[in-house]
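Step one of this worksheet: look at the structure below.
Missing here: one protein chain of the complex. Every other protein chain is in place.
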Amino acid sequence: MTEFSAVKESLARQAIELPSWAFGNSGTRFKVFGQPGVPRTPHEKIADAAQVHAYTGIAPTVSLHIPWDRVEDFTELAEYAAEQGVRLGTINANVFQEDDYRLGSVTNPDPAVRRKALDHLLECVDVMDATGSRDLKLWFSDGTNYPGQDDIRARQDRLAEALAAVYARLGDDQRIVLEYKLFEPAFYTMDVPDWGTAYAHCLELGDKAKVVVDTGHHAPGTNIEFIVAFLLRAGKLGAFDFNSRFYADDDLMAGAADPFQLFRILHEVVRGGGLSAEAGVAFMLDQCHNIEPKIPGQIRSVLNVQEATAKALLVDADTLAEAQARGDVLGANAALMDAYNTDVRPFLADLRTEQGLDPDPMAAFARSGYAERVAAERVGGHQAGWGA
Amino acid sequence: MTEFSAVKESLARQAIELPSWAFGNSGTRFKVFGQPGVPRTPHEKIADAAQVHAYTGIAPTVSLHIPWDRVEDFTELAEYAAEQGVRLGTINANVFQEDDYRLGSVTNPDPAVRRKALDHLLECVDVMDATGSRDLKLWFSDGTNYPGQDDIRARQDRLAEALAAVYARLGDDQRIVLEYKLFEPAFYTMDVPDWGTAYAHCLELGDKAKVVVDTGHHAPGTNIEFIVAFLLRAGKLGAFDFNSRFYADDDLMAGAADPFQLFRILHEVVRGGGLSAEAGVAFMLDQCHNIEPKIPGQIRSVLNVQEATAKALLVDADTLAEAQARGDVLGANAALMDAYNTDVRPFLADLRTEQGLDPDPMAAFARSGYAERVAAERVGGHQAGWGA
Amino acid sequence: MTEFSAVKESLARQAIELPSWAFGNSGTRFKVFGQPGVPRTPHEKIADAAQVHAYTGIAPTVSLHIPWDRVEDFTELAEYAAEQGVRLGTINANVFQEDDYRLGSVTNPDPAVRRKALDHLLECVDVMDATGSRDLKLWFSDGTNYPGQDDIRARQDRLAEALAAVYARLGDDQRIVLEYKLFEPAFYTMDVPDWGTAYAHCLELGDKAKVVVDTGHHAPGTNIEFIVAFLLRAGKLGAFDFNSRFYADDDLMAGAADPFQLFRILHEVVRGGGLSAEAGVAFMLDQCHNIEPKIPGQIRSVLNVQEATAKALLVDADTLAEAQARGDVLGANAALMDAYNTDVRPFLADLRTEQGLDPDPMAAFARSGYAERVAAERVGGHQAGWGA
Partner (left out) sequence: MTEFSAVKESLARQAIELPSWAFGNSGTRFKVFGQPGVPRTPHEKIADAAQVHAYTGIAPTVSLHIPWDRVEDFTELAEYAAEQGVRLGTINANVFQEDDYRLGSVTNPDPAVRRKALDHLLECVDVMDATGSRDLKLWFSDGTNYPGQDDIRARQDRLAEALAAVYARLGDDQRIVLEYKLFEPAFYTMDVPDWGTAYAHCLELGDKAKVVVDTGHHAPGTNIEFIVAFLLRAGKLGAFDFNSRFYADDDLMAGAADPFQLFRILHEVVRGGGLSAEAGVAFMLDQCHNIEPKIPGQIRSVLNVQEATAKALLVDADTLAEAQARGDVLGANAALMDAYNTDVRPFLADLRTEQGLDPDPMAAFARSGYAERVAAERVGGHQAGWGA
């Protein structure tokens, strides 16, 4: 196995983007449970996100969701973030929470609704100009619930048209990253249900369009790491939305449901050069904390991704490649499992100490009193959540 | 194939219970789209449900959800229902929409929360006494999101204790019908995830406890009609919650996603004697109309169940049994498919005409102007939905 | 709904290709059950296939599997087929049944094995030259069983190389049709697991490479008709392998497990112009008869596809499009369901009578005595099956 010292530098460079909405309330269609201290404003969300970075050292940016995080002055918001020790990152468009979007946004049969949705997407690029964000992340809830409800093919035409319009608006250093999802909220077809659809559209658009892999958006049994390897080979992997799941898009903490899968994904990332800056892959969390406290939930998730990355980096690539080349099924599998079975927590604790961080981020945050402080301070107002 | 005339009587006797909450707003965690004319009170929901019965003739009862449909005077509500031409049916308990239930209701690690949940269940039996309902339908959202979060076995103990307490409170003609569900809202374990769990608890409780089969609550690939056949054989099938799905618990209109499955289920119902009054099986819809108009959505669903039942009744049981006995795979399958492939709509239209109903319920309701009238009248107030 | 008379011509033109191997023995890993009268040679398989065409009128061609159907003289085989009233169709390569292919064929880590596999593929093009076949159907069992066993990306490189070599060998009127499959026989990764992978390779290869949709090769919950619509839009749908399934690649008779899905698929075919000769879509069966008699199993399957096609053609496209355009969810769904719920069997029986065929192919074949005759004649020799 590779020496830990040899992978420290890669780990120190790792950067995982946090979603602002993970700090607000979320839930299922059955119930959203409120929690004390939940942020009420974009600023408070950023302050919370900054806590995660302060204790882990590898979560330096925050993803925004428009309109949930719309502010008058994005420059001021960026400055506030900088004061907290973090930066603004990806801009997420939202065209699924207005009554007009009942039958879709950019694929709606009604041209007026399509126009409205497109205007919002273009506005998001304006926001990117203001925040200096590189990526516009597009996820469409568009789809149909019943066979025959709308024309599958016509919806693809409408989708392609909207994507082309947004693509044309991008600056030189801006990108579209397009997310796919099997189902929910639509229950018969989603208009971008799988990586193949996202890939085909991105190919059509050009180099500045890449695919987002959300680890919770696949059919049961899908081999996600295959998709990751394939997209890296094709130069089309734009970003990850990490989270975990047992059933559908459960949005649990990354690595909580299937830590071995997360390791396998990161093994393909490492294998495919996806950790390098040139690859341009954005590593983001996209998950919801329905019943657990939100800041610790994010810290735990960041640590889980870090541990999986450390293990992936520890894979002895030469030993693995040799076993593969000689058709040694058990030997090759063992080379991979040796890294997975290693307990990397002590190494990572040492790395943190070297970086001036507390070796145990969960405990350190708990001791800090931050949670109690914001619970006391953030009284009144409207807690943030989906839709605000 | 059996003559249609021979099955008319069975069809005329069919009764499908409607859920009051199907007439209120519903949606996904992403968005609840409001619709004009949606009821604001239990009375208005019952009025809407009565429309479905008025046009189909086979939806004579309405299921209530407590506390969503709690009123001061249930006797008055029952009288109002009678005036509208329908009756009150099953009582559905709700122990999943208060902050106290974040970690469960009757299986919560906190005894105080368990007590509160149990009190609500017992209160529901009080409501049943008032409404004259036979069935208390219990669905628990209880479960855990993370491995280790709580003790699976201890939760079973707590569940058994609560069920026993409710069972002890039942009157002679009252029953518990216990529903199972694979996942959602809990994402690691549900405390009653499958029919085996529900069956085991009902067996322990006694004759007045039966299992509810909700057609949307199974793992992918589960053969639901097998479960139906098994439970009928065991005398433990209490009720159906019909709806349909392509992915998870999509709650689409019954029969919309897989009409052949609905037919196969009803074939097992017919085969197992489940249509007879003695079997005591309650046939209910439990579905949500997120994007389609609600009353027509219920009419369509009732018709879909009726059509599937008609086809199931048309199966020539003798031909089928003979082919099965001689091991004629294709012959036996053909006997079943012959009924399924028959277009029963003309027969059912005739049946309606004989009963003094319009042969085309969807068109008749559309012509009636009811939808426009309530949209105009029901202005202001708070539209009903999950949670109200 | 469209008049049946308006769709008769399309139905009369329909052609469904039969797989030679469907007439041999097949089974599961647990047991292959033999049946009396099973063919022992390619000629006997063709004779059986010709029976299906004789009774249905829409199964004029037979797919061959090399080496299972390898003969000395393909010209003679073609002549024999012509005498029986059918033609030779697609050539299926087989690189999965020799010990050398334990770790893959064209993606094997061993270059010698890759060369051997490629030679077989090129030999198949030779066979196509001899038979005049248009399509080379490629399905690779290649993949891995364990994480780390081989390098996912390197296998894609090897796959691309082999495909390019075969593509270069194609004549002007020849095509590659590339099949994907989620799993089995490999259990961790398949090298072409999904339509996206097949599509990406076909795009790279050029116009003579198209995707095959086998209806049994998807993850649970995959919307197959979406893929069909997408590939037709992209001009990349090459062929169908029809069969049906409840769980995995069950290879049951087409339309037997989910007739509604088959209808929805054919609706997208019709919608996307896939029935036209110009579209170049090959409609094939690919299924196994483990417990049912083989010729009747194929007749039943052909009829099921025909019935689904008839229903799809009956959809009133104008009514559907209008309802879709005005966002009428239930109206649009009803336009589709109206066609699905129609019993097309009487129309098709009439069509057969007009064509000089027996209106009931299943009964006519049963009466013919063919099954009894071949059971008596085909004694001794080695019954055909997978691997022979």
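We just call them A, B and C in the order they show up, numbering each chain from 1.
Definition applied: contacts are C-beta pairs under 8 Å (C-beta built on N, C-alpha and C of every residue); 3 or more make two chains touch, one makes a residue touch a chain.
Owing to the predicted nature of the structure, the values given are computational and were not obtained by experimental measurement.
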- Task: Would you indicate which residue among B:Ala15, B:Ile152 or B:Met362 is in contact with the undisplayed chain?
- Result: B:Ile152
- Which of B:Pro67, B:Pro109 or B:Gly280 contacts the chain that the document leaves out: B:Pro109
- Item | Residue in contact with the excluded chain [from C:Ser10, C:Asn145 or C:Thr319] | C:Asn145
- Message: For a quick check of understanding: of C:Gly85, C:Gly171 or C:Pro185, which residue touches the chain that isn't displayed?
- Response: C:Pro185
- In the whole complex, what residues of subunit A lie against the chain that is missing from view? 220-221, 223, 246-247, 256, 258-260, 291-293, 296-297, 300, 307, 329-330, 333-334, 340-343, 345, 362
- For the chain that got dropped from the picture, name the residues of subunit B it touches. 103, 109-110, 145-154, 156-157, 182-183, 188-189, 193-197, 199-200, 203, 218-223, 225-227, 229-230, 232-234, 260, 264, 267-268, 271-272, 320-321, 324-327, 329-330, 332-337
- Item | Chain not shown, touching residues in subunit C | 26-31, 33-34, 96-97, 99, 101-103, 141, 145-147, 182-185, 187-188, 220, 245-248, 250, 252-253, 256-257, 290-292, 386-387
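The criterion applied here is as follows: only the chains that are shown with their structure count from here on.
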- Note on the structure: Per the C-alpha centroid definition, the whole-Å distance linking subunit A and subunit B comes out as 38
- Item | Intercentroid distance (Cα basis), subunit C paired with subunit B, Å | 40
- Note on the structure: Each of the following residues of subunit A touches two or more other chains, namely 103, 145-147, 182-183, 188, 220
